[in-house]
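Please read through the structure below; I'll follow up with questions.
Note that one protein chain of the assembly has been removed; the remaining protein chains are unaltered in position.
For chain A:
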């Protein structure tokens, strides 16, 4: 079932130098229970797009429907009611510093008019759900960034929303905390069947939790598809750059150049694995079946929500013809092979 439908949406801001097209003719359908990622560089229009999903911004053109509410049209109390089903978490958490953890989580329940007893019960559930037991009475200033975001998530889940919007929710966190928060989001998505829309400029975040991804550039969605497909076969230049963020260690280009000098004999080969192939014992078989030596130079495997993806650089050396046979063998395993340096 479609949970979010964005049709021909445009957002134009007036500015001194004419108009800024922050979002330019975007069409998206996001399914119920999906974790959908939007990636793009700064200024691409990601925040503007996500803010139109809960009516914090109104589109200049087009329609936005979320959980059967035409968010781009409804106003006043209807919009406020709809917003209780479309929660949001933020890069800088946006907690009320004058309230404790418990009171912060209680805030949306107060707004929804939930009775005091019900509130206390629900807040306890939420504190458990996000793993903040023992910190109920702390103030935000006494929490770490990761804990603050947990409060943000608990608060966002308080009224049992259908959709969770995440605007750079992990960008202010260190890598380890980012992973913990992402795990929590996946857990919530599985347990509650919540639809999650997440924007980021880090491919790592997309790779780790998203099912599908849209790449934004200059207000437009330039590429979209299941995360694994996009990783396997990025079309646009910008997408390739994002994919490289996670698949290729930064030094790769430089390394390959050195490899050529270091291994004048044999071949340096880059293997790309996708999906199940990443988990097969390919190298073992390669050595067992061929008269060659295999040196593993560098490699990385990434796990996405719909399969794994990886690259491996190896050096093959052996009698004439044997190396070529080995490469042909690899090819039969649905693994991408690219000869980088020829001895």
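By our rule, a contact is a pair of C-beta atoms (placed from the backbone, for glycine too) under 8 Å apart; a residue touches a chain by one contact, two chains touch by 3 or more; residues count from 1.
In this text, contacts and distances are computed from a predicted model.
Novice: Which of "DNA ligase (ATP)", "Methionine ABC transporter permease", "NADH-quinone oxidoreductase subunit D" or "NitT/TauT family transport system ATP-binding protein" is the UniProt protein name of the chain not shown?
Specialist: Answer from the record: the omitted chain is "Methionine ABC transporter permease".
Novice: Using the document's definition of touch, tell me which of A:94, A:171 or A:244 contacts the absent chain.
Specialist: In the complete complex, the chain left out is touched by residue A:94.
Novice: Which residue from A:46, A:155 or A:290 sits in contact with the chain not drawn here?
Specialist: Within the whole complex, the residue contacting the unshown chain is A:155.
Novice: Touching residues of chain A against the unshown chain: what are they?
Specialist: 54, 56, 77, 80-84, 86-88, 90, 92, 94-99, 107-108, 110-112, 139-141, 155-156, 159
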